[in-house]
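Shown here: the complex without one of its protein chains, the others still in place.
Up next is chain A:
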């Protein structure tokens, strides 16, 4: 037996022993997701047991090094773990912007002190992070942002407003882009880390067309951000005034994530499922579903190619923009078709049958896919400029 085969067998055994049956059900609502944080509560014992088992094993962040709370798995082992988890339908033990966004940035740009402290906290689900990028008037044009940090020697005093800060009202800390030099558009932004419990930070949820509210407005009123949290642990990532480098790196990660490069059901074929739910399909709808499935299956192959190429450093660096563009447009189309196939049942805003209007709310939610993380139009601009090398783009 090869090492990887042995690892697979071991992993399967461990998952069977540690993943409670309740955690092998599909996620139905927000309560089924565990986000961690200072004020986190578990929905039930199974959720707690599953989270703790994974945390102790390093499986909340399996591919991070052991000294930072991970399990130190190789990419091949990580893939096996994901395969085995998806085979048994296991839920993620911990969901977190710390894992998806800040973690990769710290692994790349962080000091040893920052990694030791923040990565371990993230892995253990102790601190829930949110991301402070967009501002009113600075959406996809991020570098036009105005939130300003005035240098006071050992700290900054930050004033301004962020918008679309997902779950800011439930987050403990924020990783935040702050202008620290008003003269320089790109090289005048610092990537700061600070506690939202400090004075001067307020948040206000924004209700969306889906009736839900994952997003907030976040206000900074004379917030004091230390330049250091102790030895080798600065209050900012990378260099002062060079936060744009970190932000760009992170946006690449976000786009890969949103594009669903790893597969998942966002881009899977849906025709067969729609027939099971809706019975006989109208001829034109069936045709639309078939054309959608062609695009979805082809996109899945693209996602696989993209990941294969990334692993060996092939492929164009702007390829995540293409994946993001094509993936989000596809996901919007997918939900349009699901609504059409669902008929009047899919319109129900509140019913047990629809788990509280899930089809309609999800459909409305997907409209943000081509706006958040850079609009489709911005993705097309990037492809024009960086891949096709078109003039003046």
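Operating definition for what follows: a residue touches a chain if its C-beta (ideal position, glycine included) is under 8 Å from a C-beta of that chain, and two chains touch if they have at least 3 such contacts; residues count from 1.
Convention: contacts and distances are computed from a predicted model.
Chosen from "Flagellar hook-basal body protein", "Acyl-CoA/acyl-ACP dehydrogenase", "Aminomethyltransferase" or "HypC/HybG/HupF family hydrogenase formation chaperone", the protein name that UniProt gives for the omitted chain reads "Acyl-CoA/acyl-ACP dehydrogenase".
Of the listed residues A:6, A:76 or A:298, the one in contact with the hidden chain in the full complex is A:298.
Of the candidate positions A:171, A:196, A:269 or A:360, contact with the hidden chain is made by A:269. Where chain A meets the omitted chain, the residues involved are 269, 271-272, 274-275, 281, 286-287, 289-291, 293-295, 297-299, 301-302, 304-306, 308-309, 311-312, 314, 322, 325-326, 377, 379-381, 383-384, 387-393.
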